[in-house]
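Below is one structure. I have some questions about it.
The chains shown are only part of the set, and none of them has been moved.
Labels A and B are assigned to the chains in the order they are written; within every chain, residues are numbered from 1.
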Amino acid sequence: MSYAMQLLDSYPRTADLDAGVLASTIDALSDCAQACTADADDDLSELDVSAMVKCIRLCLDCADICTTTVAVTSRQTEYDVGVLGPLLEACLASCVSCGNECERHAMMHEHCRVCAEACRRCERACRNLLATIA
Amino acid sequence: MSYAMQLLDSYPRTADLDAGVLASTIDALSDCAQACTADADDDLSELDVSAMVKCIRLCLDCADICTTTVAVTSRQTEYDVGVLGPLLEACLASCVSCGNECERHAMMHEHCRVCAEACRRCERACRNLLATIA
């Protein structure tokens, strides 16, 4: 069981969101943030780095947005759906955009294939969590 | 002139957004991120910390979201309005929510008054930038 799930289980108050959905979203976000940071760096080491510029930029954005979304979703105290909702929408948009670009390079670069997979999984997780707060 | 403005002026390609609007948004976001981090800590040092729990939580979220929005708005290469738009909406929502809570404590705690001011300025900056990308 991930730390995320264990920490949701030991939350001292009653939670507003389903712990299982939340924990799998947090894990997907955390993995996606790391994958995007690593993929931007892998891109930077490619011989033809100029072909990877768009991928680098979108990976950097996606890493930053996922990292912040890990933090906000990890907080349950004084839950504010007015902040979480738009943030999940932004994170979803970033995962779609970054996942699409990574997929374009997936046949050529294994690191982009892995990153696209992380983005798609995170995209699904954001959609699932959004569905529970609608 | 802030570093943000100088770095926008020396961007090697043609920018998609107005440099003046962008630079003042970046500066407002950066100031707001710091103010929210400091205010959460000031709240934590208050004698009656239990009265400040909601303020701490919203400040922590707002600091994280503003920090990420500084990074995304500081990048001009391969500009993606599909990511920037929703992120600015999320940042705006966070500044409104945090600014409202800080204002409730502004008469009692000077640090909350300062933080509310930083949130209001950042809220206006996000609205201005959103207006230029609509």
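Quick note on the criterion: a contact is a pair of C-beta atoms (placed from the backbone, for glycine too) under 8 Å apart; a residue touches a chain by one contact, two chains touch by 3 or more.
A quick note: this is a predicted structure, and the numbers were derived from the prediction, not measured.
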{"item": "Total identical subunits in the assembly as filed, 2 in place", "value": "4"}
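Following the convention adopted for this analysis, only the chains that are shown with their structure count from here on.
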{"item": "For subunit A placed onto subunit B, the superposition rotation in degrees, Cα atoms, nearest 5", "value": "180"}
{"item": "Distance from subunit B to subunit A - Cα centre to Cα centre, in angstrom", "value": "21"}
{"item": "Interface residues, subunit B side, partner subunit A - complex", "value": "53-54, 57-58, 60-61, 64-65, 67-68, 71-72, 75, 77-78, 80, 82-83, 85-87, 89-90, 92-94, 96-97"}
